[in-house]
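This part shows chain A:
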Amino acid sequence: METNTADLDVTNSDLAVHLDGITKRFPGVVANDDVDLRVERGTVHALLGENGAGKTTLMNVLYGLYQPDEGRVVVDGEERTFDSPRDAIDAGIGMIHQHFMLVDPMTVAENIALGNEPTKWFGMAVDRDRIDREIRDLCDRYGFEVDPDATVEDVSVGVQQRVEILKALFRGADVLILDEPTAVLTPQEVEGLYDVLEELTDQGKTIIFITHKLEEATHAADAITVLRDGVSVGTVDPDRTDREALAERMVGREVILEADSDPVETGDTVLSTRDVTVEDDRGVEVVSGIDLDVRAGEILGIAGVDGNGQAELIEAITGLRIPDEGTIDYAGDDITAWSRRRRIENGMAYIPEDRQERGLVMPFDLVENGVLGSQRSGRFASGGRIDWAGVRDHAEEIIETYDVRPPDATAAARSFSGGNQQKFIAGREFERDPSLVVATHPTRGVDIGSTEFIHDRLLELRREGVAVLLVSSKLDEIRSLSDRLAVMYEGEFIDVTDPDAVTEEELGLRMAGQRPDGEADRHPNPGESR
Partner candidate 1 sequence: MRDRLESIAERLARASVVDRIVISLAALVTAVLIGGVLVFVSGAFASCRTGLEMGGATFCYNPMQVYYELFLGALGHPLEGGWTLTNYSLATTLQRTTLLIFSGLSVAVAFRAGLLNIGTQGQLVVGGLATAVTVVYASAVVPARIVLPLGVVVPAGVIGTVVLIPLGVLAGALAGGVYGAVPGALKAYADANEVITTIMLNIIAVGITSTLLSWQFQDPNSTNPQTAPVPEYAEIPTLPVVGFGGRMNFSLLALAFAVALMVGIAWLFARTSFGYELRTSGIQPGAAAYGGVDEKRMTVASMTLSGALGGIGGAFWVLMVHGRWLENVPSLGFDGIAVSVLAGNSPIGVGAAAFLFGIFDSGGNSIGTATDVPPELVGILTGLIILFVAMPEFFRMLGRRYVTVDSARPARTDGGDAGADDGGDADA
Partner candidate 2 sequence: VGGFGDGGSAEYRVGMVYATGGTGDDSFNDMAKQGLEKALEEFDLSYEKTEPGNEGEFPSAQRTFAESGDYDLINCIGYAQAEALRENAPEYPDQNFIIVDEVVDADNVRSYTFNEPEGSFQVGHLAGLLTDREFAAGAGETNPDASTVGFVGGTRTPLIESFEAGFRAGVEYANDDAEVVSSYVGDFNDTGRGQSTARSMYKNNDADIVFHAAGRTGVGVFQAAQDEGRFAIGVDDDQSLSNADFADVILASMVKRVDTAVYNAIESVVNGTFEGGKTKALGLEQDGVGAVYGDELGAEIPQEIKDALAESKQALIDGEIDVPSEL
């Protein structure tokens, strides 16, 4: 494999962290296979790799959550064994997890101090004044703005991330591990994060930054280590490499970074909503008067940062949530009051956001999962009885067509990998003979191969005249697939546009709440409140 990058040599510098020959096995998987990682003090070091490459596992080893099967962990030149995060924390390591490790109903201050509370009166009480003082000091030093008394579930994701960082700093971390910190942020928030990282390294902290986005790695890092299938395939200097070469290293083959969709004749309007308003579980209005139309043979994309009401809008359309106001029309009928079942029966297919909570019944095998949603349809049931032989054939067909591996219809859904679970769901929904497909994050957590396959099928359905409503937070995906693109912000559509007519930067701004006509942003500080 020819590359035009020079591997970095970081052997003789001042190493904050040195992972030496780490191997970590799980039943049936070698998540890390003899991985070396050398991280210089005061730098940002990116860990790049595809889904499942073993990045998180490696960092969990460093953070004491997992014990390595082989290899050494060296911190500050000293070999260490971490039996628990406690040990790692004591050695000055802090980790900001992919999924934030915050206790939602507790306050910012309580979260920051959790596990390290200073006490007074001989340990009889938490010293809250001291916590507040120390947080204020940290905020001053690194230029953060957080309200220590706010409840975590009330602050934005960006702020939650700050809280995570503060939490690590509060316990005196010198090495900060950030696991995919940008996944949930707007481009603007990402910029803010880069500033924070710079501030931190200026003050002598060391950062390990996990990502599978090439541009982030090249943009922010001083050095990049690439993992593939649990094996380290080298450390490179970002200034002396380009995206294509990195991608090849990461994936192991050449990658086309754009999917394309040629225009198709569109037909009648299949789905249209008028003035749909939805409240979330807490009674807060999260979707405010949405109007949208999807025609047959068209893909309407909805872009937006997670948590801006997309999930609730989709649930209202698919019948999992009752809208508080507005109407939803589907194929000429007002379906606002229809049950979920009736919508399914009328050809509405739906790839849910959460495949393990909603899309599959995890302990059921794929045969039983194959009939989920159709358990009362004439195709598989008559007189209240399910025709299991027919269902089994159907499931096996999906498995074959959609290349679900292993091809075992009697294995429990939970024993399949995320990507294969997703393929099965996509197959089940696509083969319903739908007139509308609602797909939410259809390729989230899915590797490139499966992603391509799902994209192709979506485009094929569109060609067959199916209306498609696509929600995704992946900008490249949504731009390349959609015929029209709506940007959702705080429960409203900021803009509906031709995806080719906007740049990624403009899109980013809109996702942060700026309207295309330059109209002033209603919330100058978008992340701060939800």
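How these were chosen: all candidates are chains of the complex that A comes from, given by their letters.
Here is the rule we go by: contacts are C-beta pairs under 8 Å (C-beta built on N, C-alpha and C of every residue); 3 or more make two chains touch, one makes a residue touch a chain; residues count from 1.
Here the structure is a predicted model, which means the values were calculated and not measured.
Every option in 1 or 2 belongs to this complex, yet chain A touches just one of them, candidate 1.
Residues 27-30, 33, 50, 52, 228-231, 251-253, 320, 339-341, 343-345, 350, 352, 354, 357-364, 368, 371-373, 375-376, 381, 384-386, 388, 403-406, 415-417, 419-420, 423, 446-450, 453 of chain A are the ones that touch candidate 1 when the two sit in their complex.
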